[in-house]
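Please see the structure below; I have some questions.
The complex is shown incomplete by one protein chain, all other protein chains being positioned as in the whole.
Every chain is named by a letter (A, B and C) in the order it is written, and numbering of its residues begins at 1.
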Amino acid sequence: MTTTKIVTSKAVAKEAIKDASMVKQKEMMATHYNRLTSAAETGDKVAATFVPGNLNELIMCFDFLNNLPEVNAIQNGLRRVSGSYVLEAEKLGHSEDVCTYVKSDIGMMAKGNIAPNGKKFPNPDVLLLSYTGCFTFMKWFELLREQYKCETIMLHTPYMGDGKITKNMIDYMMKQLKEEVIPTLERVSGVKFDIDRLREYLKKSSKAEDDLVRVLQCAKAKPSPIDAYFGGIYYIGPIFGAFRGTDDAIDYYRFLREEVEDRLAKGQGPVTPDGDMGEEKYRLVVEGPPNYTSFRQFWKMFYDEGAVVVASSYTKVGGVYDFGFRHDPAKPLETLAEYCLGVYTNRSLPMRIDMLCNYIDEYQADGLLINSIKSCNSFSAGQLLMMREVEKRTGKPAAFVESDLVDPRYFSAANIKNRLESYFQMIEQKRAGASAAA
Amino acid sequence: MKTFVGIDLGSTTTKAVLLDEGCKVIGHGITNSRSNYATAARVASQEAKVDGQFTLFRRALTDANKLIDLDTFLGVLERAFRLEQFLEQLDDLEQTCLSQVRGERFAKVASGVNDALGEVFRRLREEAPALYAPGAKRKSDFFRDIAGSRYHTHAEEVARAAGLPYDLLLNVYDKSIIEVENRPPAGELSEKFRRALGRMLASEPSVKSAAADIQKMIEDALSVDLEETYLVGTGYGRVTLPFSKEHIRSEILCHGLGAHMMFPKTRTVLDIGGQDTKGIQVDENGIVANFQMNDRCAAGCGRYLGYIADEMNMGLHELGPLAMKSDRPARINSTCTVFAGAELRDRLSLGEKREDILAGLHRAIILRAISIISRSGGVTNEFTFTGGVAKNEAAVRELRKVIKENYGEVTINIDPDSIYTGALGAAEFARRAHLGQADGSEA
Amino acid sequence: MATSLNGSKTTDVIARAQALFDDLSFTTARHWKDAQPGRKVIGYMPIYVPREIIHAAGFLPLGIVGGGDQLEVIHGDAYYQSYICRIPRSTVELGVSGRLDFVDGMLFPSICDVIRNLSGMWKLMFPHVYSHYFDVPQNYRDDIGGNFYINELAELRHDLGELRGKPITDDELRHSITVYNENRRLVRDLYTFRAERPWQAPAAEVYLVVRAGLVLPVEEHTAMLRDYLAAARAEERPMRDNCRIVLTGAFCEQPPLSLIKSLELSGCYVVDDDLLLVTRWLTGDVATEGDPLRNLSLAFLHHSESTAAKYEPNQKEKGQHLVRAVKRTAAEGVIFAAPSFCDPALLERPMLQHVLKAAGIPYIAFKYAENSGQMQPIREQAGTFADSIKLWSGA
Partner (left out) sequence: MTIAAGIDIGTSTIKTTLFNVENGKETWLSRYVMRIRQRDPMELARVAFDAVLEDAKLRPEDVHYVATTGEGESVPFHTGHFYSMTTHARGAIYLDPASRAALDIGALHGRAISIDQRGKVLSYKMTSQCASGSGQFLENIARYLGIAQEEIGVLSRQADNPEVVSSICAVLAETDVINMVSRGITAPNILKGIHLSMAARLSKLLKSIGVVDGVVMVTGGLALDHGLVAALEEDISHIKDMKTAVRSHPDSIYAGAIGAALWGAFRYDKLAALGNVPKAA
C-alpha cells in the first residue's frame, strides 16, 4: 500500500562534512573486520559476545578478537541485506515472531557468514555469553553453539528487579568470573590471566568513557550540537563494540569531544546526512532502539521537521555512564560485575522511567518519543506504561511509533511519518497554549 | 458565495462536506468509493453541492412558506431529482451493458443476451418511480447498490425464462458497472434541477397555483454560484489522493477536528470505518493529543460486517436490528474479516442462534475497538463515536455497555451525520487555510 | 459407573475442577482468606516459584496463568503492543479489573523478558502490593549458582516473614516441603497413570485436576488428586484408535481448554506435556532433613525440569529431556504448541526439532493464543499427524 520513497543522500555532501572522528571510526572498523576475517591466517582466536555486558577488557587479556553478532546484524541492516537473512532463517524453521537480530545472524551464517568487507567471518573459538538484560541472548548462544560446537561460557547477570544491586548479585557474578569465565578463557586461549593487564585496559576504558559522557551531555545546550539518538548511535559504536579499553577508542573519543565542543562553542546544531541541520524546533528524548533498514529515512523525518534528539536510552544499552559509573581499575572484577548489572535493559521498569524523566528534565526536552521494536521484548514489554508514566510525571507529551530493528517488513514509512507529524504539531500547539497562558 | 469543501476518501464511502464562511454546514454528499478517486471525489462533492442547493432552496423558500408546505415540497423535489439522476445513470448502464455483448463468449447467444438485457432494463425503468415513491425503502443510496440488487433479481428471472446462463448476465453487469461508476458525472446540475422541477410541477397539483413564484425563487437560488473556494482532502490511502500536497491533511487530524466541531466537549473519538478503526484523544481545541489505529489488519472493521451480511444474505442495515433481538450474545474472540464467514458457519453448525452469533460479533468488534481506544489512552468524557459503523444500533448498544462496565458513566455522542466527521474536519481545515492565505499567516 | 474408595466419581471431581477453572474472580481463594484473620494470598506467575516458602508462612500460593478465552480484555491491551503474547495483558486485566484485589503479594519468576518487565509494571500499578522479581540461577554449581539461589530464597523468606509479622522458621519450612513432596508425588502418579492408560484420563481432565492445584490450598489439592486417580483407575472407558503424543512448548501462556480437547478429538492422546510445570518442577522429593533452603536449592539445581527458560550448559544434553519423555511414555510423536510471540518457546523450538529429527521422532508444530477461537487448523494438523501415524504404523 505504501509507496516507499528511497532517500538517496548525496554522497558529495557527505564527503564534505567528514570529521576526523568519522574517519577514525571508519578506519577502526575496517581494520577490525580485516583482522577478524584473516584470523585463520594469523592464528588469532575469536570470541563472540554481546553488546550489553560485553567484557572487552577481559577478552583482550587473552588476546581474543571480539566479534559481536549484534553489531553484524546492525551492519546487515544498514546495508539492507538483513531482510533476506531474516527470510532465510524463517525458511530454516525459525518463527516469524522472534527477535530479528537472531534471525539475521542465523540467516547470515546460512548464507556463508560474509563480513561487510566481503570475506568470510571466522568461526568463534569461544562463545562468551554475558547474559545481561535479555533472555533472547541465552537462546541465541545456544543456537550458535549448536552450529559451531565450540566452548560456551555463561555469565549470568541477575536482573535489577528491585532497583538495586545487592551484595548477593556481586558475589555471584565475581564468583562466576573467577571460577568459570576466566579459567575457561585461559584454557581456550592458552594465555594466563594477568590482572594488571586487565587494570591497564580498564584505565583506558574509563578515559574514553569520560569523553563519551561529555559528548552526550553537550546536548543539554540549546541548540544541541549533536543528535543523541541517530548521531549517538555512531558515537557509541566503538565503546559498545570491540574497542573499549583500547588506545584507538581514547583517540576517537578525544577527536569527537573536540569536534562537538567546537560546534557547541559556535552555537551549531547537529550534522545530518544532508549537512548541517536547520533550526532546532523540537527537542526530544527517545526510548528504544532505532530501525536500521530505513535508518536514513527515519532520521530524515526528524531533521526535516527541525526535531533533534537530545537524549536516548538506546545509547545506554552497552553501559550507563552518565550517572557516574566508570570502569574502575582499583577493583577490576567487581567493576566488570557492576558494569554488567547496570546496563539499561538490566534495569527495572521504574528505574528506566526515572532515567527518562531525568533526561526530559535535564536536557529540557519537549517530550518523549518511543520507538517500539517488534523484535525486542526486553525493551518493548511495558513501554506503553512507561509512556503514560513519563507523561504524567513530566507533563510533556509523548508519542509511540512501532518498527523493527533489521526486518524491513516492519517499517511502515507512511504510518510513522503520519504519527511523527501529528506529534510535532501537538508539541507546537501545546507550546502555543502555554505561552498564551503565561 | 464562497464555500469550503472537505472530502474524505474512505475505503468504502467517499464523503464531502460544504462549509460556508461562517463555519456553517450547507451540504453533505456521499457516494461509494471506487477505483477512480477523482471521480469519487467529484461525485461526492457534487452530491454535497446538490444538498447545498437544497439548503439554498430552503432559505429562499422560507418566505414562500405561506404558499406551500416546505418540507413536503422539498421532499418531493428531492425525490424527483433523485429519480432523474437514477434514470440517467440507468441509460448509461444499459448502453454499456449492450456494448459488452460481443466477442467469442457471446458469439452464439448475442441476440438472446441483448433481448434479455432489454427486458431487464425495461423492468428496471418501469419500477424506478416506485423506488423513489414517498416512504419507499431503498437498499442503499448508491447507484451501484440499488441498480445492482435489482438487476440481479430481474436478471435471474429473465435468464431462467430465456434459458440463458445467469452467470453470463451477471458478468455483463460486473463488467459494465465498473465503467459506469468511474465515468465522471455528466451534465449540468442546474439542468437536472430544472428537469426535476418540471417533472414535479407537472405531477403535483398542490403546488400548481404557485408554480410561477416557486420557479422564480428556485431560479434565484440556482443563480447563486457555489464557488469552490478551497478544498482539503483526506482519507484512507492518502498517498494517492487526487489533490496536491497543500490540499491534503491527515485523516486523524481531520477526524479529531470534525468530532470537536460536532461536540466541542469531546475528548475521545472512536471511528470505525470500512477498513480502519481509529482511537483518537483530542484536547479542548480539537487538537489530537494521541491516537492509535489498526494497520496491516482489517479485523473487526466495517468490512467485517459486510462479509457477514453477504454470508447471511442480508443488507448491512438489517444486521443491527437482528442482533438486537439477542439476549445471550455468543462469546467470539476472532474478528478476522477474512474468516468471518467461516466462523459464522462453524457456529451455526454447532446450533447457535443467528441473532446470538450476530450479537457476539458486534460485541467482538466493539471489544477490538475499545482495545485500540485503550491503547490510545482510554476513554475520557465526552466520548464521540463516528464512522459508518456508528449507524449500526447493535454496535452502539454494545459500545454503551462496554464503556459503562469499564469506564462508568460517560457521555456518548453520536451525530446522525457522524459518517461525515472526517470530511467536516477537512472542510474546516480548508476554511482555515483560506483565512490563513487571506491574511497572510498560518492558520 | 465406577467410583473411588471414598465414593467420588471422575465427573464429580472434574465438575469441581472445572468450576475452579471457570472462576475468574478466584472465589475459593477469597473464601480461604476471609475464613481466618491474618491470612494472606501470594500470587505467582509461571514458570516456577518455591511454593513451600509461601505455605510455610501460612499463606496461600495462588497460581496466575492469564485469563483464558473467557476473559474480555479491555484495559490489558492498553499496556501491550500487538506483538506481545496474551498472558501479560490478561493478567493486567485481572489486576486492573479488581479481580486480584485480595492478593497481598505477587511473584514474577525469571522466565522471560515480558514477565520480568511485568514485575516492574506491577510495582507501579499496584504500589501497595508486595511485588518481587524472583530470580533463579543459570549456573548449576552448588558453590556458585547454589549459593546465589540460597540467598535469593532467604530474601523471599525474609520478605514473607515481614509480611506475616513473624519470621518463618526452619521447621515450618520442613513441614511445607513434606506437604509439597506428597502433592508432587501424586501429580507424577497421575501423569504416569495417564501415560499408561490415556483413554481413562483424558488430557482435558488431567489438565483441570492439575490446574486446580494453582488455586486450592495444597492439602485440598492433594486430596483431589487422590480422588481423581482412584476414580479414574476404577472407571473403564472405551479406548479409541488414537496415537500417542507429547505436547511441548505450552509452559507459560495456557492453550484454551478447547485446544486440548481438540487434540484428543482429532486422534491424539496426550501422554506427556509441559503445562503448569510448577506443579512438578522438582522431579524428585526434596530432602526434609537439614537446612531447608539448601535442600530446595539442591533440588532446583539438580532435580528440576528442563525447559526453554533454563540455560543448558551441556550441548549434548540439549533437548534430550524430550527424547527421554517420548521413550518413557511410549509416545509416537511430539506436538510443539507455543503461544504466539513467545520468545523462549519459539527460539527453543528449532533446537528441539533438530534433536527429535536426529532421534527419528516425528513432530508437528503450531502456535496458539489463550483466547484462540478457531480450532479448525489445529484439528487439521493434529488429525493429519494422527492419520499418518495410524495409517502407517508398522509400515
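Simple rule for what comes next: a contact is a pair of C-beta atoms (placed from the backbone, for glycine too) under 8 Å apart; a residue touches a chain by one contact, two chains touch by 3 or more.
Note that the coordinates shown come from a computational prediction; the quantities given were computed from them, not determined experimentally.
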{"item": "Shown chains that the omitted chain touches within the full complex", "value": "A, B, C"}
{"item": "Candidates B:T62, B:S99, B:T153 or B:N171 - the one touching the absent chain", "value": "B:N171"}
{"item": "Residues belonging to subunit A that touch the chain removed from view", "value": "1, 90-91, 93"}
{"item": "Subunit B residues that touch the omitted chain in the full complex", "value": "11, 33-37, 105, 167, 171, 173-178, 236-237, 240, 275, 296-298, 301, 303, 311-313, 336-339, 341-342, 345, 349"}
{"item": "Interface residues of subunit C (partner: the chain not displayed)", "value": "266, 374, 376-377, 379-381, 383-384, 386-388, 391-392, 395"}
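Note that in this section only the chains that are shown with their structure count from here on.
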{"item": "Chain-level touch network, classified as line, ring, star, complete or other", "value": "complete"}
{"item": "Whole-Å gap between the CA centroids of subunit B and subunit C", "value": "52"}
{"item": "Inter-centroid spacing, subunit C versus subunit A (mean Cα positions, whole Å)", "value": "36"}
{"item": "Overlap residues in subunit C, where contacts from two or more other chains coincide", "value": "78"}
{"item": "In subunit B, residues with contacts to at least two other chains", "value": "375, 377"}
{"item": "Touch list for subunit C against partner subunit B, complex", "value": "69-70, 72-75, 77-78, 97, 371-374, 376"}
{"item": "In the complex, subunit C residues that touch subunit A", "value": "78-81, 83-84, 88, 108, 110-114, 116-121, 123-125, 132-133, 135, 137-139, 141, 143-145, 147-148, 151-152, 155, 308-309, 311-313, 315, 318, 338, 340-344, 346-351, 353-354, 367"}
{"item": "Interface residues, subunit A side, partner subunit C - complex", "value": "92-95, 97-99, 102, 131, 134-136, 138-140, 142-143, 145-146, 149, 152, 154, 156, 158-159, 161-162, 168-169, 171-172, 175-176, 179-180, 348-353, 372, 374, 377-378, 380-385, 389, 402"}
